[in-house]
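Please find one structure pasted underneath; my questions will follow.
Here the complex is missing one protein chain, while the rest keep their positions.
On to chain A.
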Amino acid sequence: MAWSATSPGANQPDNTAFTQQRLPAWQPLLSAGITLPLFFCVGLAFIGLGLGLYYSSNGIKEIEYDYTGEPGIGNCTACARVGERVAPPHPNCTCQWCFSLPELFQGPVFLYYELSNFYQNNRRYVVSRDDEQLSGLASALRHPANECAPYQRTPTGLPIAPCGAIANSLFNDSFKLLYQRQPNGPYDEVPLDRTGIAWWTDYHVKFHNPAPINGSLKLAFHGTAKPPNWPRPVYDLSPDPNNTGFVNQDFVVWMRTAALPTFRKLYARIRHVNYSAGLPRGTYCVNITYNYPVLAFGGQKRIIFSSISWMGGKNPFLGIAYLTFGSLCIITGFVMLIVYIRYQDENGDGDEDE
């Protein structure tokens, strides 16, 4: 760690320290003397962090239920059989999952659905969308991008809005949460907050409906066809006029393609005043409207209740990784200390000294 001296001729214009390769330079040396304390510090810091992460991850609760309806498991089998190996839309079919909480499920509680073996990251699938159409561009609405094929136009030649495989395969199961405060008591519906599940920027900036004609969104979409698998056209996606068309929370969430073949997507948040502390003790039932066929491609569906900490959902990996890595650092630090001391002695005259 020294600043080497500048050459005496450094002030001559055509003979600078740069041309003579004598620029002043800091010359750090990665020797044991420097790295040893570093190893111990990093190790300790990581172990500390790791403990924190591990406990906060452990504090997060998750309840999950597989409602795929594979034969013999749960009561969604019938629904699954109806839709087996058939592409949607399906006749409505409902099934139910009940569970009881022995104690308060600490809030805030988030409701997720999880699909597995669903390759949302398949390239043919990822590119099958038209961002210009989704941003409300009128020309793109009539002329969807070629990447959308085979969901670009209907056989009759009408443009599909929204086009593409992603939009076409929109997840359309719905859930209703019922709470039975006392045993054998009545079931109250727990209000699910379906807002704020998509990225704010996606919902407010990236996605736009085409300009309504005479105040009617329906007219704006005139001349386009609904995606083949959808039961309703896009302007009827939700009864709420502010959450329909392309700017629909569920739709926006779905359009953000997942990184891995097994993925979760946020369905709703439980934020009602009565449940602001979480889900109280008692029995709950989830009424599932089973529309989405997954057995056709060997997939599974799950529903998950999860609480959230400062570091997001339950993920023990980070804590464990920090703990392992921290201890690894400490161990190697000790190994190096031994090496350092032994070789220091052998070399005697402080050759290795820093």
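Methods note: contacts are C-beta pairs under 8 Å (C-beta built on N, C-alpha and C of every residue); 3 or more make two chains touch, one makes a residue touch a chain; residues count from 1.
Everything below uses one rule, namely that contacts and distances are computed from a predicted model.
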Ask   = Any idea which of "MAK16 protein", "Phospholipid-transporting ATPase", "IBH1-like N-terminal domain-containing protein" or "Trafficking protein particle complex subunit 6b" UniProt assigns to the chain that's been left out?
value = "Phospholipid-transporting ATPase"
Message = For the chain left out of this view, which of A:212, A:233, A:261 or A:282 touches it?
response = A:261
Task = Would you mind spotting which of A:53, A:160, A:286 or A:303 touches the chain that isn't drawn?
result = A:53
Remark   = The listed residue (A:93, A:285 or A:336) that touches the chain absent from the view is A:336
Task = May I ask you to list the residues on chain A that touch the chain which is not drawn?
result = 1-2, 4, 9, 15, 19-21, 23-32, 35, 42, 46, 49, 53, 87-88, 108, 110, 112, 114, 118-126, 128, 130-132, 135, 145, 149-151, 165, 168-169, 196-199, 201-202, 205-206, 229, 253, 256-266, 269, 293, 296-298, 306, 308, 310-315, 317-318, 321-322, 325, 328-329, 332, 336, 339-340, 343, 350-354
